[in-house]
Each structure stands twice: as C-alpha cells, then as structure tokens.
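Left out: one protein chain. Kept in place: all the others.
And now, chain A:
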Amino acid sequence: MLDKYSRLDKVIKVHGRQPGQLIRILHQAQEIFGYLSPEVQAYLAAKLNIPLAEIAGVVSFYSLFNSEPRGKYTISVCLGTACYVKGSQEIFQALKNELDLDDDDTTPDGLFTLRSTRCMGACGLAPVVAINDDIYGQVKAGDVAGILSRYQAKELADDHEYQRPAEHPATAPPPH
C-alpha cells in the first residue's frame, strides 16, 4: 500500500502544481489503487490543497470514477440509445439475474462488478457488452451465461482464488 502512495506521490509531483489537473490525477490514482477510497481522496485533498468536498464532488459526478472496490472483471452494459433499442435492457436484466446483482454491485467472490453505461461509441455492434477490455457485440440475453462461464473457467484454471480488495485498505502513510 505504501508503494501505491509513493506512486501517487509521483503523479502529484508531475501534475500537482498545474491548476485544472484534478481529473487527470484522479484517473491515475484510480489506476494505481483500483478505486478512489475516501482515504485516497482525503490524501489528494491534503496534497493538492483542494477541499475534500470538491474532490468528492468530482469523483461522485463522473461515472468513470469508482469510490468502492471493483470486481476483477467489470461488466459494462451499454444502455445508450442504439444499444437500448436493440434490447440491451434485457441483457442487463439477464446479467442481473445470473449474478444476483444490482447496478454498480460486485459479486461476493469479488469476480464481477456489473454496471450500466452510456454510449461506448461502438453502436455498429449494438447491443454491446464490455468485460474489462473485451468487447462483445450483438449480444443476446441468452449468450450471457456462456460469456460469464469463460471468465469463471479462467479463474478455476488459474487455480487460485482471486483476492477481493479489502473494504478498508491500509491507511495512508503519515504525512511527510
């Protein structure tokens, strides 16, 4: 964890002095930590001298930022106009049923997070489902179980249980 904070410090060193770089820094912080916990947001508030309420406001405004731990695989179902008219709502419902999840929830084993998204810019493939960086086009509700099983099988093959990120990560290092 300390290592992650020192990586964040490097990001702050590069961008922290320029105004208007908050979103870029948040983005990189999320890459480092996987999600933006309140503790990480407070750390940035202290280092960037930006009010915490403002940082939390930005994080909660943009759907690309997560303030809670994510599963190993994030399943994004496009509910943008093109996908929607092609029936993505049914795919979304099928995934909800299959995984027993609500929107923006994560399975107890930490494998999958399900979320609805706006247009991904792949309307030609509508309806579109993305699992991390894998894009599935022209998906039907009936395909859902099969797609999921690939990832579940992969996990079994890897033969080790995926460690879900802790709810409350180790605390930030003391201020320098």
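Simple rule for what comes next: a contact is a pair of C-beta atoms (placed from the backbone, for glycine too) under 8 Å apart; a residue touches a chain by one contact, two chains touch by 3 or more; residues count from 1.
We adopt the following convention: contacts and distances are computed from a predicted model.
A chain of the complex is left out here; the name its UniProt entry carries, from "Heterodisulfide reductase subunit MvhD", "Molybdenum transport system permease", "NADP-reducing hydrogenase subunit HndC" or "GerAB/ArcD/ProY family transporter", is "NADP-reducing hydrogenase subunit HndC".
Screening A:60, A:81, A:97 or A:138 for touch with the missing chain picks out A:60. Counting over the whole complex, chain A has residues 38-39, 41-43, 45-47, 51-57, 60-61, 63, 171-175 touching the chain that is not drawn.
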